[in-house]
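With one protein chain removed, the remaining protein chains of the complex are shown where they sit.
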Amino acid sequence: MIAKTPPMGWNSWDCYGASVNEETVRKNAKYMAENLAEAGYEYVVVDIQWYQPTADSHQYKSFAELSMDEYGRLLPAVNRFPSAKDGQGFKALGEYIHCLGLKFGIHIMRGIPRQAAFLNTKIKGTNITAREIALPNSICYWNPDMYGINTEAAGALEYYNSIFGLYAGWGVDFVKVDDIAREFHYGEIDLIRKAIDNCGREMVLSISPGASPLEQAEYFKQKVNMWRITDDFWDRWDLLEAMFERAEKWAPHSGAGHWPDADMLPVAAINQCYGEDEWTKFTQDEQITMMTLWCFLRSPLMIGSELTKLDDFTLKLLTNKDLLKMLSDSFNARQIYRRDDEICWLSVSKTGGYYSALFNTSDKEKEVRINLTSCEIDNVTQIFDLWSKEMIDIADALNVSVKPHGVRAFYIS
Amino acid sequence: MIAKTPPMGWNSWDCYGASVNEETVRKNAKYMAENLAEAGYEYVVVDIQWYQPTADSHQYKSFAELSMDEYGRLLPAVNRFPSAKDGQGFKALGEYIHCLGLKFGIHIMRGIPRQAAFLNTKIKGTNITAREIALPNSICYWNPDMYGINTEAAGALEYYNSIFGLYAGWGVDFVKVDDIAREFHYGEIDLIRKAIDNCGREMVLSISPGASPLEQAEYFKQKVNMWRITDDFWDRWDLLEAMFERAEKWAPHSGAGHWPDADMLPVAAINQCYGEDEWTKFTQDEQITMMTLWCFLRSPLMIGSELTKLDDFTLKLLTNKDLLKMLSDSFNARQIYRRDDEICWLSVSKTGGYYSALFNTSDKEKEVRINLTSCEIDNVTQIFDLWSKEMIDIADALNVSVKPHGVRAFYIS
Amino acid sequence: MIAKTPPMGWNSWDCYGASVNEETVRKNAKYMAENLAEAGYEYVVVDIQWYQPTADSHQYKSFAELSMDEYGRLLPAVNRFPSAKDGQGFKALGEYIHCLGLKFGIHIMRGIPRQAAFLNTKIKGTNITAREIALPNSICYWNPDMYGINTEAAGALEYYNSIFGLYAGWGVDFVKVDDIAREFHYGEIDLIRKAIDNCGREMVLSISPGASPLEQAEYFKQKVNMWRITDDFWDRWDLLEAMFERAEKWAPHSGAGHWPDADMLPVAAINQCYGEDEWTKFTQDEQITMMTLWCFLRSPLMIGSELTKLDDFTLKLLTNKDLLKMLSDSFNARQIYRRDDEICWLSVSKTGGYYSALFNTSDKEKEVRINLTSCEIDNVTQIFDLWSKEMIDIADALNVSVKPHGVRAFYIS
Partner (left out) sequence: MIAKTPPMGWNSWDCYGASVNEETVRKNAKYMAENLAEAGYEYVVVDIQWYQPTADSHQYKSFAELSMDEYGRLLPAVNRFPSAKDGQGFKALGEYIHCLGLKFGIHIMRGIPRQAAFLNTKIKGTNITAREIALPNSICYWNPDMYGINTEAAGALEYYNSIFGLYAGWGVDFVKVDDIAREFHYGEIDLIRKAIDNCGREMVLSISPGASPLEQAEYFKQKVNMWRITDDFWDRWDLLEAMFERAEKWAPHSGAGHWPDADMLPVAAINQCYGEDEWTKFTQDEQITMMTLWCFLRSPLMIGSELTKLDDFTLKLLTNKDLLKMLSDSFNARQIYRRDDEICWLSVSKTGGYYSALFNTSDKEKEVRINLTSCEIDNVTQIFDLWSKEMIDIADALNVSVKPHGVRAFYIS
């Protein structure tokens, strides 16, 4: 089973937008292998527009000429990914990442390039042309690259087979498909699901952007491995605070092989593509809150930062093994209550204990009391603080102090 | 802690509407003590309009004269409840029930009788009169008895204290307050909460009708012990099928002391007040489905039938100890998936196992397959069928046959 | 035909709320006969709660005892209307008003007194009692006096016949029925329509409050003579400004016998019941704007002030004959355009000319230009200013200066 636990790794978007290049990917992969792999991080994901030679920021350039083969399949821009020369695509980069013991992921947009439709390229292995499957009026409103596919047309599945066949050849293990989840294009998700099943290589299927429609939860659970539950997440408290409600709604749908995705972790050095050297605006407590909430929800954990600049705090934050254990050991998480500024979550350990977290969303430190009996936790023998690593005195009720925008999280057995 | 597990018992509404009398209550209480108490049933609840002498059906009579004391407090109609003579109220009936080892509940409507406002009675222990606290424009649209209370007015709390003091004197253990949850009157709920806390006797506070607003979940959890999640529930498949979605939404809010209430169980002999002898229209499989869903949700279980007419099937249905154990042993229930006509629920046992149910909402028998690994249930050693009481062969996947509108439910350890 | 042109007159509400008395009505009627009748004002209307002995302001007292006869019919409170003694009702007051050459109107609430239901009075000429036709759950949310009528019940029409028979005996010419138009009770309007047709006396039927639902326009045109298009209108610019949009929507439905009602004119001395002597907060220009808009719409014109305190400006405002002529001479009014702060209306004269108005809703004086050709007004021979009474130079385009919140209105031939 693929994605039996929530995928963990690194994604280039928060740091490099549409402009990431080969050197950066290799550097981050190497760092991950050496410093983060042991904690479970394994996917190295190249985000959007790796096929656009002039991309240099988080903004898209209208009508840019894209790197594309004779079958309308996008290829890495050689000026940004030198190893892609001579039509080699991401083969060399994938091999590098695999040699590090890691897995390789890429981002794509739903559909076929507008450029392919204009040039009317053939679909590989067929006599059908791009114009026969492209829908001129199915577009993404925030990115100008593609036309959607007429899923009823002959050649539609062949097109998706042709690109996933290419990716399989590159050694791709993870595909993040964009412009397909919020404006919910189930026909194309169906085709992509089939193309992955056809391609001869297991790949995690991740879909974006969010917020994905909650009423499609059953569909997502059957067809994809992770789906975004939010629009792009950045280092702002209002976005983090809003995630509690999203997590509450989606928690019942988190399970082996299918994960609600709260998006990348914008920690440490981010936004490095503007020639600037930006640092996350989250406080340390907010970052601890974020990691804790993501782990209770069992969201995928994709780091958004330039890894080589990680400081000690962030490295520890990302590799707290007692917390990360929740990704494989916990299930049936739910929000127990939300009262004013206090939010309490409970999750069950497969080995018989409980995980519990007390969040404080206010701007002041707070004394919080949790009555274990009323939380239906009986016969407590041990309470372990997942962040301070201390044992807590056992009593019927926990009285703990929680920092502003902070959390206290425990393993109770 | 009151209502640590979901209250279980009998309520007169499904069977007798507004017309129940003392003889009937005593007869059902006796039956319960002898046949159902061992399984956990304990509350005997007299539903609406026990104060209306001419009530004879599920319909209300406009402008009927109500039995009322000089303080505007409603009293049992003596023609229906003879032991209430001489202003004794429900004291004798309460004692009878307590002697059976059971607990005694009554129904009331939010507010003060319109009759009290017209006669301008005094509020007990004050010089304030009914007209000073009654709101002439706060009415229930389906029952003509009461005016709502101006919660800001002097005398408002004193009025509620005066009636709950009376009920405490009668030995009341459970109060179902109506016209207060769907049209959500939090001001009056607050006063009633205080009046119960003031009255010197523990009482379960149950509020009606539903559907209660989901966004008030935290309020309900703090203020009341059970709240209706649906309008009146009757023996129709469409209502039962609709309960799955309600249960899914409310399950995270079920916990010690506070229970989402899926309403009475309309089984066996119901609607006995019209001189007719009606039997539930639910099939046996539908009744098993209902009991199973109520137990996964941990809804209160209030039997709606004339108990003395229970047949063998129904008696077994209501006293399945392996299933009823869920009320005290299970927690963190959730719907795992809903796919076409299959619905799968999972709940956690405090003793380390799992409860799982596979519902079939279609009109045909169905072969259902559940992959235990993908349900995150590892290391299965034993699977016990909660209804057939048989052990099931252990395998990675369960292949079971489920009847139309039926369910298969298991304890997995 | 009754109400062939929009009814004009005086109503006690703006000035005296629920507390008007006989002396005041007589005083205002006399003033109207002497000073306003010539301009067309004829109805003297006693507004709400003339049957409530202790009413003293615009507020209603809950559960007040009402003056009522043995048939549950409300009677004038004798302490407020001395000539109503000995069950004479409004007979003497009506005669007084008729002797002045004027017409007499009263206000009633939809339904039957709650007091009648409690006392269970008989309906005149029947053996049916109040409780048989009262609906305990049909109430007005802002006034505590009445229950609505079960229009299907035997006795319902008889009740309305009984009260309109009484009113016919009093010489009532105009009835304003409240709590019936916004929360649209067509069943009771139907009964009242029949009761008026049955009572042997012509009466204008006016319904309140607003905003009446626009989608019921055809119904109103067939059943009633005037209906409120707004909630209570007071002397605030925001309410006056909002009337332009209401007038635009309702103008097509203004016609002989059926008039959209923009409510009373809160000019000069209003709110006299609190022991205060309040004066309208409208500027003079705003009052001219109001009168002009009401006349283009052909709304009924009901003066809200204490007439004996009218100053010279207001008297002229209310009796501008050139403007008031629109009520009988104009038709097919419409808003020609609304552009920023300019609003232009056009109405057609039955004698071949046009009425045109240019409103300025801004806070600054404005030069406004209106192109007569583009307004489809050809062959202009004469332009007369309806307020300044001056002739304007004829040209293809009018360039006029309009005061803040003011208007310029013309008759063009």
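As written, the chain order gives the labels A, B and C, with residue 1 at the start of each chain.
Simple rule for what comes next: a residue touches a chain if its C-beta (ideal position, glycine included) is under 8 Å from a C-beta of that chain, and two chains touch if they have at least 3 such contacts.
Keep in mind it's a predicted model, so treat the numbers as computed, not measured.
Of the chains displayed, those contacted by the omitted chain across the entire assembly are A, C. Contact with the chain that does not appear here is found for just one residue of C:H58, C:H98 or C:R334, C:R334. Contact with the omitted chain, checked across C:Q59, C:N79, C:S374 or C:S388, is made by C:S374.
In the complete complex, the hidden chain is touched by one of A:G87, A:G101, A:P136 or A:G352, namely A:P136.
As for the chain not pictured, it touches chain C at residues 1, 218, 221-222, 248, 251-252, 255-257, 331-332, 334-339, 346, 348, 350, 352, 373-376, 378. Mapped onto chain A, contacts with the missing chain fall at residues 62-63, 114-115, 117-118, 120, 131, 134-137, 139-142, 144.
Going forward, only the chains that are shown with their structure count from here on.
Taken as a graph of touching chains, this assembly forms an open line, each chain in contact only with its neighbours along the path.
Judged by shared residue numbers over all numbers used at their interface, chain B and chain C contact each other through mostly the same positions, with over half in common.
For the pair chain A and chain C, the distance between mean C-alpha positions equals 65 Å. If each chain is reduced to the centroid of its CA atoms, chain B and chain C end up 52 Å from each other.
Touching two or more other chains at once is no residue of chain C.
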